[in-house]
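Worksheet for the structure shown next.
Of the protein chains in this complex, all but one are displayed in their positions.
Entry: chain A
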Amino acid sequence: MTVVLNQSFTGISIGAVLLLIALGLTLTFGQMGVINMAHGEFIMAGAYTTYVLQQSVSGAGVSLLVALPLAFLVAGAMGALLEWLLIRRLYTRPLDTLLVTWGVSLMLQQLARDVFGAPNVQTTAPDLLTGHITVGGVTLAGNRLFILGLALLCVLALTLILRLTPLGRRIRAVVQNRDLAEVSGIATGRVDRTTFFIGSGLAGVAGVALTLVGPIGPTMGTNYIVDAFLVVVVGGIAQLKGSVITAFALGVLQSVLEYSTTVSVAKVVVLVAIVVFLQWRPQGLYTLRTRSLA
């Protein structure tokens, strides 16, 4: 029983990491349809922000908390810049966008290597987050609880922004019918940039969280980018709740399979399950229903 509970928590915590890295993509890929291969490098930017901050601010806990909004701004600004410089010129050419952003991703990796050096760097985690608590025989790791909380907080914030604010209304309007939004007086270009800013910023926040579980290095983004796309594609683009459910489902599936088999077998089974699922529901778990004719 303890094993089952332990593995369930592990699955949920893997799901939280997946959710956090995919959350930004639900905006840039899901809502806007932009295939941004440099998304992983925005995660990396967030992680390095934490590192740089910790070099200058003493106190692991304080620097981690300050890093969250700062990484959001840094990665968001990078995303907005990328959108303004390149992506907005390529909205009708998804294949070119993919190649261009892949090139940008390679450049950013090399830039990180030149600035911070090829070896991984490390941050010190606050003691609270390197420990664990035991509840009824189940080990709950501090860093995992933190990531779970952070992921849920981000989902909540994003939902509120999309549902309740004028900005959210504009974003939804542009996604559902760009032309009609434009003739209604919405500056779609500016909305695009803002959406991209938020999506990329969320990648930065994910980067901060990942410093607690993995390495911080120039190629860290590539470790996560495929998983992030998987979550969004399976969840169904343009719907937040699809990504949330998918992330946790994949996490639990992965951890249960991994416990009874091996890591590689578990990965294969998960991917096969995804392929089968997409055969059955190529549009993903949830889709956006609109009245547009397109």
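Going forward, a residue touches a chain if its C-beta (ideal position, glycine included) is under 8 Å from a C-beta of that chain, and two chains touch if they have at least 3 such contacts; residues count from 1.
Throughout what follows, contacts and distances are computed from a predicted model.
S.K.: If you look up the hidden chain in UniProt, what protein name do you find among "Alcohol dehydrogenase", "Copper chaperone PCu(A)C", "NADH-quinone oxidoreductase subunit H" or "Urea ABC transporter substrate-binding protein"?
M.R.: "Urea ABC transporter substrate-binding protein"
S.K.: Of A:Q55, A:T124, A:T165 or A:S184, which sits in contact with the chain we cannot see?
M.R.: Here the residue in touch with the unshown chain is A:T124.
S.K.: Sort through A:V52, A:V233, A:A247 or A:L285 and give me the one touching the missing partner chain.
M.R.: Within the whole complex, the residue contacting the unshown chain is A:V233.
S.K.: From the list A:H39, A:R144 or A:R170, pick the residue that touches the absent chain.
M.R.: Reading the full complex, the residue touching the unseen chain is A:R144.
S.K.: Consider the whole complex, including the chain that is not shown, and state which of A:V66, A:L81 or A:L98 touches that chain.
M.R.: Counting the whole complex, the residue in contact with the absent chain is A:L98.
S.K.: Please output the residues of chain A touching the missing chain, sorted low to high.
M.R.: Within chain A, the residues touching the omitted chain are 3, 6-7, 10, 13-14, 17, 29, 33-35, 94-95, 98-99, 102, 110, 113, 118-125, 129-132, 134, 139, 141-144, 212-215, 217, 219-220, 223, 229, 233, 237-238, 254-255, 258-259, 262-264, 267, 282-283, 287-288, 290, 292, 294.
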